[in-house]
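Only a single protein chain was left out; the remaining protein chains are all shown in position.
For reference, chains read A and B in written order, and residue numbers begin at 1 within each chain.
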Amino acid sequence: MTALIDNKGSNELLAADASGQRVIHAPTAMPLRQSQRKSRWPARFDLLQSASGLFLALFLMAHMFFVSTILISNEAFYTVARFFEGAYFLGKPYPILVSAVVIVIMVIFIAHSWLAMRKFPAGYRQYRAFIDHKNHLRHNDTSLWWLQIWTGFALFFMATIHLYDMLTQPALIGPYESADRVWTGSMWPLYLLLLFAAELHASIGLYRLAIKWGWFTATTPNRSRRRLRWAKHSLSAFFITLGLVTLAVYVDLGRNHAAHAGERYVSPQHSTAPVRH
Amino acid sequence: MEIIHSDVLVIGGGLAGLRAALAARKRGQKVIILSLVPPKRSHSAAAQGGMQASLGHTAKGAGDNEDVHFADTVRGSDWAADQEVARMFVHTAPKAVRELAAWGVPWNRVQAGPHEVIIDSQRITLNEPEAAHGLITARDFGGTRKWRTCYVSDGTGHAMLYAVSDQTIAAGIPVHERMEAVSLIHDGTRCYGAIVRNLSNGKLLAYVARATCMATGGFGRIYRSTTNAVINEGIGAAIALETGVVPLANMEAVQFHPTAIFPAGILVTEGCRGDGGLLRDVDGHRFMPDYEPEKKELASRDVVARRMEAHIRSGKGARNRFGEHLWLDITLLGEAHINGKLREVKEICQHFLGIDPAKEWIPVRPAQHYSMGGIRTDAHGAARGLRGLFACGEAACWDLHGFNRLGGNSVAETVVAGMIVGEAIADFCASAEGDMHVSTALVRDCWEQENGRFSQLAASRGGESASQLLLRMQTIMSEQVGIVRNGEALAAAVDELKALLLRSRQIGLRTSAPGANPELTTAWRLQKMLKLALCVAYGALQRTESRGAHFREDHPQRDDAHWLKRTLAYWRDAEQRVPTLEYETLDIRRMELPPGWRGYGARDAIEHPETALRLAKIEQIRSELGDTDRHTMQQALMPFRHLLPPHLRGANARLEENA
Partner (left out) sequence: MIGILHRQRKKQEQRRLEIAILRHNPADPTSTPQLQSFHIEEAEGMTLFIALNEIRSTQDPSLQFDFVCRAGICGSCAMLIDGRPGLACRTLTRDLGPRITLAALPFFELIGDLSVNTGKWMRGTSERLQTWIHDHAKVDADALEARMEPELAEAIYELDRCIECGCCIAGCGTAQMREDFVGAVGLNKIARFRLDPRDQRNDEDFYELIGDDDGVFGCMALLGCHDVCPKQLPLQTQIAYLRRKMALIGLT
């Protein structure tokens, strides 16, 4: 490693002149000792923030696809739910597996929140400074970050509720069970808000990741930006639409099932628990 | 009164000042730099096209060396340059380029193999030698016989300034920004530093130093139409003049750049023409070949600017609502070339004219560009008249440029002079002469005198407005002391400038805001600028010949018999209204290149009787030495190496020489 020179010691450069004449002897540059080496944690935290965000965004998309299988049929959703309980590998469903996944997600979720919060305005002065800046700059990417903060903040509460629900009642995932939760359990307003917050946060986050790390670059930075922005809008639009339609189906299902709320869905194909073939 | 001590006080944070400071610092001197603005904002950054140095790496530069560069420079100067200085300069310029390369300047490089260029509006394929691949390349500039101008796209000055400025930061040299030297501390024989005004808060300070170096740039702002930055008001030169003992030399030698965009006066580089751009008139006709069949658009700047003005006067100017102009056509260079090598030009055209120079012609007209004159120094940069005072760069009349400077020679001069003068300053400080016995009473007197002047001016409630007087002065200079001059207009200009100088003592200020008061600053500077304007106008009036950039309609010939001499302007008495002019004769007997025809422009000089004698002498020396190498021959004709610091005396490597 080239010895770094502290600023006052930078006179060492004076030795490297074109003159063959007297040069002043600069203080010897001290090689940085190993203990003075700058911490690697900021880099790791930055990587972890991005990695956890990427994971959560991909999870969210997959989750959305799984949940939306209700659009195909009750049976399809039922099958997906049982699949994640390991029914097709272990012979019978183990809802505890869902709880385990939820715990993993929660850990990543909390880690991501903590890592991301380090970038939030610290205190009112910084908060004001950013708001003023955002307002006079009128700059799309800067304003998007503001949205990111607020959706993130909202997610911290709303997603936690949802995760807690899933953690404690992992068995109650099924066409009727979920529909009852949405309608009879009055969770639909939360899910509606959660849908917007999560999908916006995820698509902006993915867009930001690509910019931050320089993925999917085109010939010019501005061209890659335009492309990424298009992708971001498309992702938001697609998943919010999918989410809204799915939620509507659950609401509908929940309303129709309200009279029998609490009754569980029984698969017409498997009157008993599915067995592995 | 706060006093700040150092060994060396460098006034001016442009390329010349920074490089001189660096040289002195490397020799162990404590250096402080004063700058009107952050150094990286200095006007050096505006040098676009490049820096001349005879590396000779390119196909069109092959065979170039110091001798060719020397001859081009002396011809360009119309034989008014100090030839020893010119020799020192051309010898050191390659070293300067190479040093800058090591400091990180991203000089454009030679790409081996064929490439297309535009020469004389023809598309020509040049084949660059394999051996030169990756070495520093060069472009064509006016008044040169080889492609010699090393460049970094068209941001050469910017790249150089940043590299040198970063070196001064690395060297830990403090720069006191937003500081303006307002007078020199001196006792009539020795300079001890300067009284300095802090432009942020208006306070006066005393900087006491063993050596003081003026590197304050030119005075283009005494003209209305100028390519110069707004800080180029010549105050450094003016305070040297006001000492009464330091002369300003050749102040009438003012260069006009042919291609300033019209009417804003912003420079577009000579590189436009060097790379193949053409000048066209109202009919779209390329007129320069009519006047200059050989060099065409690439004659020296004084010649091109004069031909352009003459062409406009003959009724061939294009016209817009601001007045008459001509066209610079670089559309033939193609978009790729403009985007790569002329980016700043493109940006300037887009932002200030709203045009794309790859598609449209650029409206241009000559504007004041460079001050060949300045504080008269010897070959080591020591100012005449005051020990301990030095000057370098555009502020100085080191006299590399004589009466016309070649494009690419000034940005080169800044660093070369900085290298040489900085060493001389260090030598001075290391010698017994550098010892200083300054009385605090003298410092206090100087401080109190300046403080009194500012207080008086701040309290003044006379009827004159500084901004109006300034505008009038600038108008007189542009209209009557411009490219084409005559005795009548010059005499009228001198008279009115004299009247303005009197009126400037009756300025009334409208504001008295605490801290930096821009109105007070303007009013104070105006009086200095008027003295400079008088040096220019009066010098031009007295010089009854035409030489380089100084062209007199009523005396159109170069008159070596009477005027092969340098004007020295003194302002010995604060009450005098025009400068006292003295003249310093250039000695033909010591010239390596006696006066002759420049190879472009008029060919009607009145010869000096010594010229023929010197030519005969040179012929004799040549035949005596016979077949010897060019260095020995040069040494016999006019020795100069002894004037350089020892480490700058070595021979320069080229591909065919010493490599």
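Following the convention adopted for this analysis, a contact is a pair of C-beta atoms (placed from the backbone, for glycine too) under 8 Å apart; a residue touches a chain by one contact, two chains touch by 3 or more.
Everything numeric in this text was worked out from a predicted model, so none of it was measured.
A.B. asks: Kindly name the visible chains that come into contact with the excluded chain.
C.D. replies: Contacts of the omitted chain with visible chains: A, B.
A.B. asks: From the list B:A458, B:L625, B:M638 or B:L655, which touches the chain that is not on show?
C.D. replies: Reading the full complex, the residue touching the unseen chain is B:L655.
A.B. asks: Using the document's definition of touch, tell me which of B:D166, B:E242, B:D378 or B:D427 contacts the absent chain.
C.D. replies: Residue touching the chain left out of view: B:D166.
A.B. asks: Which residue from B:H5, B:R41 or B:R387 sits in contact with the chain not drawn here?
C.D. replies: Touching the chain that is not displayed is residue B:R41.
A.B. asks: Looking at B:G323, B:G340, B:P556 or B:P639, which residue reaches the missing chain?
C.D. replies: Touching the chain that is not displayed is residue B:G340.
A.B. asks: Which chain B residues touch the hidden chain?
C.D. replies: 37-43, 45-46, 94-99, 101-104, 106-111, 133-137, 152-153, 155, 158-159, 162-163, 166-167, 169-170, 175, 177-178, 200-202, 229-231, 263-264, 266-267, 321-322, 340, 343-344, 347-348, 351-352, 354, 467, 509-511, 513-519, 522, 650-655, 658-659
A.B. asks: Which chain A residues touch the hidden chain?
C.D. replies: 1-2, 4-5, 7, 10, 12-13, 15-18, 32, 37-47, 118-119, 121-122, 126, 129-130, 132-139, 141-142, 144-145, 208, 211-214, 217, 221, 225
FYI, only the chains that are shown with their structure count from here on.
A.B. asks: Cα centroid separation between chain A and chain B, in whole Å?
C.D. replies: Going by mean C-alpha positions, chain A sits 61 Å from chain B.
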